[in-house]
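Only one protein chain is missing from this complex, and each of the others stays in its spot.
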């Protein structure tokens, strides 16, 4: 917990927004895994802020430097450490950051947690920038999964009050998902891009920001991955998803909506289809009893609006012990939702690697012979 | 993961629905903690099926027997193991359970996971019955928290399409929460009980079942608990909440709804109130940056409708490799939502104990002297 | 840590000497593993006190009752909980146990640790009796290992100043090791039994006790198991070995003696032997760089003399705050070394299961194709 995740595909992240570098260590990449640094660069670019008007104008190339665990293009099997230099850090005067608490941010909670010793510059370790190491790790996880025919992709399900179409949870194709990866504004219905951008622009013009929802899916995951209870697919994925700073809700399958259905609708009827067990519907999002059932895994994560806004807000000044107001200036994203798509994908990819390794640990170390086996 | 949770308040659960006993081990109860077995019994009774018409007619007294870790009424500090005997087990013929997969259940996923060796009787380890040890552990966690002035309670936010009022996230009182604990059908608006029961009765009469939503809150939690990223309050709580078999969505604060707000509304403005930092609103549900901010913690969990229904469903027969139909007979809950309230509370209580212990581990082992400290 | 070990073959132990039961939970037994309860009983009997004059006259049948995780003779794959009832508990007056600290025992350290709330009867959770669940778990681990052709056995290397022969670390046979398992006084040189027993009898007659050394080996372990650093074979095995109450030293290979060798002797020269890489010597005990090299794993553990002796000892009385003397009466082992052999074997077996599962987690979840591979 805290800065580390996992028992098999072990990930440790570190760094502050305005420190010299941020990065991560993965312990558990199988020796011999080819690490494609171009794929990593492409995934990093999807998260990086750039010239898109929905994002901050800061330029962070987010170039990854692997300092260990890689030899001649392949993972060595020992811990892989990757660094991302912080280049564009205008720290300025941060005394105010210690004093005036930005609403919606971790400022106040963080100062109590760390007794006022946390790095306040640019949000420090609470910065959304620390999701860059998560994307780095996720990119490696996805390369592992891809070799087993597993594809992961996410689109913008909504920004503010503008919604994209929803994925058909029964018939998601790997092709659809991989197209999302080539698009910095991934949508099922391209016609929604204009109104979404308009909503962002309008908020920005009013010194405000907007949130949205990311819908993410994985196809090709075999049935039987995950465990009941604390190692359920939902438990492990949600631990990672909720570690992403702006996420406030996570749904699997029909999520909240399933609570108002009757079982006769919510239960996914099963049938044989070309010798394979399939479900006719996928209200459970590919997971029953915490374990994959072979259907696409489908989840949604709610992203709250970026808390940094220029509009005047009421807050407290810890240095004076008095109430005050605050207008946050500087370069901030009026909407981080498009950049969040690859972060959500990364969280799911890391969770699946961890769970597939957990499955292999018991099943493959001591493979059994015969038994009362299902015909799945 | 799998059957174990936590690094400080370490919980291991075990058992199958029709085995000789189910139970749990907690390693990490502070030595000297008085364990009130009557409180445990009261919490267990809230989860236990009984005579309520929304629940199964099975009688499971769920009497807990503590076999270790308790001496003269207090925790010894060494692992506490508690057992709950399985008394009312009509296993009957379970060959059909191996063959005909119940839609919405873990049957198929579980057989693949465990190569067909899992105990199929009564759902085995996938049974909702295995939430009893969770409630047991949660009851002990709540006794610890109560000694620090922390109260946790949950009400039925909705059953099917009938909704209760919502908690005012800013002004939740410990009293409101503790009243929920004395009620097997906890509601803010008692007038909703009748239409909710009606919805259940109607579904039952139609050989169907319904789900719902539980809203849960904790008050009295100090600011500064939790960590950024993988040890965030949301990450740790959601790992536990999604381990509850029927949960398909988890929201903190305004959850999914926050995604369509602008920051000017979603950000919780702060002010001094009698020398304490408070928020004017609580859209973030008491957690910012993964860390508690001193406001009530508020979350909601979606409970899917009980998958066991008498209505005929399409499914597969693994023994024949053919499609078939299935009508599930026996005693099943047409709605588990009222029984789920205490399970959700337990998950939150366990998460908070874990996180408060994590906080103490670093802060209290090597207490620091002076520093640039906030005045919170 | 504390009462739990492992991330793959996860073991949790619990219980106090005079509580109602002691036991353990293993989470990670592969589904379908046949659990032979007779083998468990045989292993438990090797640890149990009996009629042997070196041991206490208490009778503890140590019959194991499996309450979960077992169905129709095979592991279900979900957590397996086993209980051992405490039958023969003469607690008597334990106020003195709280007051007069037995030298060499955990009494004083334990009371400080647990603020005086630990169960003092019969040593409570510190009792050597709590190694029974370790043997239970070890017996299951050995059944897994045996199916892969791995044999583990231990003999009494010494009792007091009487030494057995040492294993030839290069040519240990599975047969030799399995013969140890059929003997409650396992020795390479049977002629040493008489002088060893004499040393025990002499100490007993003088109201004293003796310790000894257990030498343990495993054959058939493939090369490549374990990791550099914290997951080394020595690190993982020693964590388990030192958890056994009386163990004060652990050596691998030549252990302490290797420190006075030169490398020209200590280095194990390698050669091809029937196409396999073998070492001509085995000073490293089958482990180099923390990883198995295919040679037998050989270790020794020092067992201190049982601290409970009838001879008068100087100690403190915490109830009066004064110095006092103590003569420990009751049934105590004058020598636990013969009973410890199976406990040491169990620790090694559990470590190997954990490490083999760790190996499978990365290698088997994402099997690689070709590469610059050694011809080993």
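For clarity, chains are labelled A, B and C in written order, and residue numbers in each chain start from 1.
Keep in mind that, in the parts below, a contact is a pair of C-beta atoms (placed from the backbone, for glycine too) under 8 Å apart; a residue touches a chain by one contact, two chains touch by 3 or more.
A quick note: this is a predicted structure, and the numbers were derived from the prediction, not measured.
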{"item": "Hidden partner chain, touching residue among C:38, C:274 or C:322", "value": "C:322"}
{"item": "Listed residues C:40, C:247 or C:365, member touching the removed chain", "value": "C:247"}
{"item": "Which of C:33, C:176, C:306 or C:364 contacts the chain that the document leaves out", "value": "C:306"}
{"item": "Residues of chain B (touch criterion as defined above) contacting the omitted chain", "value": "7-8, 28-33, 74, 77-78, 144, 147-148, 228, 353, 356-368, 371"}
{"item": "Where the unshown chain meets chain C, residue by residue", "value": "1-5, 7, 13, 98, 101, 103-113, 115-117, 125-126, 130, 158, 160-161, 203, 208-213, 222-232, 234-236, 238-243, 245, 247-264, 266-272, 275, 277, 279-280, 284-285, 287-294, 300, 302-309, 311, 313-316, 318-319, 321-323, 358-359, 363, 368, 371-376"}
{"item": "Interface with the undisplayed chain - residues on chain A", "value": "2-4, 10, 12-16, 19-23, 25, 27-28, 31-32, 65, 67-69, 71, 74-81, 83, 113-119, 124-125"}
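Going forward, only the chains that are shown with their structure count from here on.
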{"item": "Arrangement of touching chains [line / ring / star / complete / other]", "value": "complete"}
{"item": "Same or different contact residues where chain C meets its copy chain B, judged by the half mark", "value": "same"}
{"item": "Chain centre separation in whole Å, for chain C relative to chain A (CA means)", "value": "44"}
{"item": "CA centroid of chain B to CA centroid of chain C, Å", "value": "38"}
{"item": "Contacts with two or more other chains, residues of chain B listed in rising order", "value": "2-4, 13, 113, 115-117, 125"}
